[in-house]
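In this view, the complex is presented without one of its protein chains, the others remaining in place.
For chain A:
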Amino acid sequence: MGGSGSRLSKELLAEYQANPFKERICRVFSTSPTRDSLSFEDFLDLLSVFSDTATPDIKSHYAFRIFDFDDDGTLNREDLSRLVNCLTGEGEDTRLSASEMKQLIDNILEESDIDRDGTINLSEFQHVISRSPDFASSFKIVL
């Protein structure tokens, strides 16, 4: 499974080829300077976070970092829009229309942005996640 110099590039992550977040997962867990490949320890980190026994705290923390496309510590409208596009599919016929997207992001911010600053930070994200009991079982990879 390892590539040259025992690093796993994101093309080789067989389990996650079908996952639309595979690039973000690679970026979040990677500790290399170019952030595009995983060492064995990074892979262990990944498995540890996605395992059954990881606490919901850790899972929500890493989920937040995966969804934060611009790595600025919050989910702004751009992040949310890219997230929804990942969820629904990138093709032209599978995306939501612009008005639907705007309405959806408005609803999301209305529901989860408590301090009304237009972005969702980690605490607000964890608050939303805590209301969903399915998160821990869906944020899991079985080996």
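One rule holds for everything that comes next: a residue touches a chain if its C-beta (ideal position, glycine included) is under 8 Å from a C-beta of that chain, and two chains touch if they have at least 3 such contacts; residues count from 1.
To be clear about the criterion, contacts and distances are computed from a predicted model.
The chain that is not shown carries the UniProt protein name "Transmembrane channel-like protein", picked from "Vacuolar protein sorting-associated protein 33A", "Cell cycle checkpoint control protein", "Transmembrane channel-like protein" or "Mediator of RNA polymerase II transcription subunit 9".
In the full complex, chain A touches the hidden chain at residues 15-21, 31, 41-42, 44-45, 48-50, 55, 57-58, 61-65, 67-68, 71-74, 80, 83-84, 87-89, 94, 96, 100, 103-104, 107-108, 110-119, 121-135, 137-142.
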